[in-house]
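What follows is a structure written as structure tokens; I'll ask about it next.
For subunit A:
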Amino acid sequence: MITPRAPRIPASLPISAGRTFALRRGRAQWSSVFVGILALLALPVVLPPFWVHLVNGCLIAVIGAVALNLLTGNARLVSLGQAAFLGIGAFAAGLVQRAYNVPFPMALGCAALAGGLVGYVVAQLSLRLRALYVAVTTLVLHFAVVTLFSFVQAVFLDSSGILLPLPSLGVLELRTPTQWYYLLLAITALVVLGALNLLRSFIGRRWIAVGEHDVAAEALGVPVKQAKLSAFTATSAVTALAGALSAYYVGTVSFESYTFGLAIAYLAMIIVGGIGSVLGSVLGAMFITLLPYVLDQLFLVADLKFRPNILAGIHQIVFGTLIVAFLLFEPRGLAEIWRRMRLSASNWPFQYRSASRVAR
Partner candidate 1 sequence: MSPLLEVEGLEVVYGHAIRAIQGVSFAVEEGRIVGLVGLNGAGKTTTIRAISGFLPTENVRITDGRMRFAGKSILGMRPFATAWLGIAVVPERDKVFDTLTVRENLELALTGARSSEGDAARCRRYRSIYDVLALFPALARRMEHDAVLLSGGERQMLAIGACLLSCPRLLIVDEASLGLAPILRRELFGMLARLNRELGLTILIVDQDVAGVLSIAEHGYILENGRVVFAGTREELLAHGDVKEFYLGQAQDRERGYREVKQYRRIRRWH
Partner candidate 2 sequence: MEARASASWDQNWGKLGLLPLPAPRGGERGRSNLPPIHPSISPDCALVAAFALTVVASWGIYALLGLGIVLVYRTSRILNIAGGEIAMFIGYVGALAVADGLPFPIAVALAIAAAMALGVAIFWLAIRRVMGEPPHVGLILTVGIGTILNGLMIVLFGGGMVAIPTGLPAFTTIGAVRLPTPDVVAAVGAWLCVAIIALAYRLTNLGLQMRAVAERVMLSAQRGLNVDRTLALSWMIGILAIGLAGILHGERALIALSASVIGVSALIACLIGGMDSIKGVVLAALIVALTENFTALYLDPRYVLIAPVVILLLILIVRPWGLFGTVEELRRV
């Protein structure tokens, strides 16, 4: 009797759950990650301060975009209230700071807590509603929150809002963009890794199941109610955190910055970047944040001079066209374009991948 022998299985082929879901497999991939980390850490040394400031703005946007993508892209709970949650985080941190003079990390914690609470309440409201009504509820939330803040600001605070002191971590004061950069890099890395991990964990898979088809998910035994509640609460907390960080970075908190246009900007980030993928959130956040500056540079190069308010109008037109174009023609966004490029690059000069190559 000849027992069949198992053929030699290459080491890089995933044979266990840990290997299958690992972020990076094999020495080659990990070394590229290492190089990437080195590059990120060295960034502020290489770039001029204004660019570091831009990168800081990108990082804050990435935090908000990752959260929104988890909610709207994966759990498919369309949220138009991103600006409201950013504002809640900023106002919570600002009010707590103003009233009790708490240290910076605690203010951030309060912001996240406030965001999570409001997210929980909104989630409870929209549990039984269909997709369109969830979006409408968040829209109403936006107007309610912003009007409330305008009221609070006019009545209880100075008309210019809350002035925040320089934040400090222990003895280190965050003054320069470079110092902010390292803090923001750490927080953003945590959020991105956390999101990647979450999507591969049972919570994330429940969110995806609920997002795809909540009735079917319930039939499969997914606790849909808890999934929606947890999705809203967690993402709102992270968004509020982003709002508080942004408030401390800018230095003031005022209700005027939290416009519906801001919510649209975040939606554009996830649409342009790619709905449902963390890479998409990162790409989209960077794209949308840097877009006005890139456009201005393009106009400079092309020697087109516009009056400042016309420039604002052109930004808006480009913006809206991007949303419409990506929504109609490439809903999986830049992340999909990136994946296609990478696939064709790894296959080049061949057109198709041969069957004997190990799947990534």
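The candidate set was assembled so that all candidates are chains of the complex that A comes from, given by their letters.
Following the convention adopted for this analysis, contacts are C-beta pairs under 8 Å (C-beta built on N, C-alpha and C of every residue); 3 or more make two chains touch, one makes a residue touch a chain; residues count from 1.
Everything numeric in this text was worked out from a predicted model, so none of it was measured.
Set subunit A beside the options 1 or 2, and in this complex the one it touches turns out to be 2. Remark: subunit A residues 57, 60-61, 64, 78, 80, 86, 125, 127-133, 135-137, 139-140, 143-144, 146-147, 150-151, 154, 214-215, 218, 224-225, 228, 242, 246, 250, 256-262, 264-265, 267-268, 271, 289, 292, 308-310, 312-324, 327-328 touch candidate 2 in the complex.
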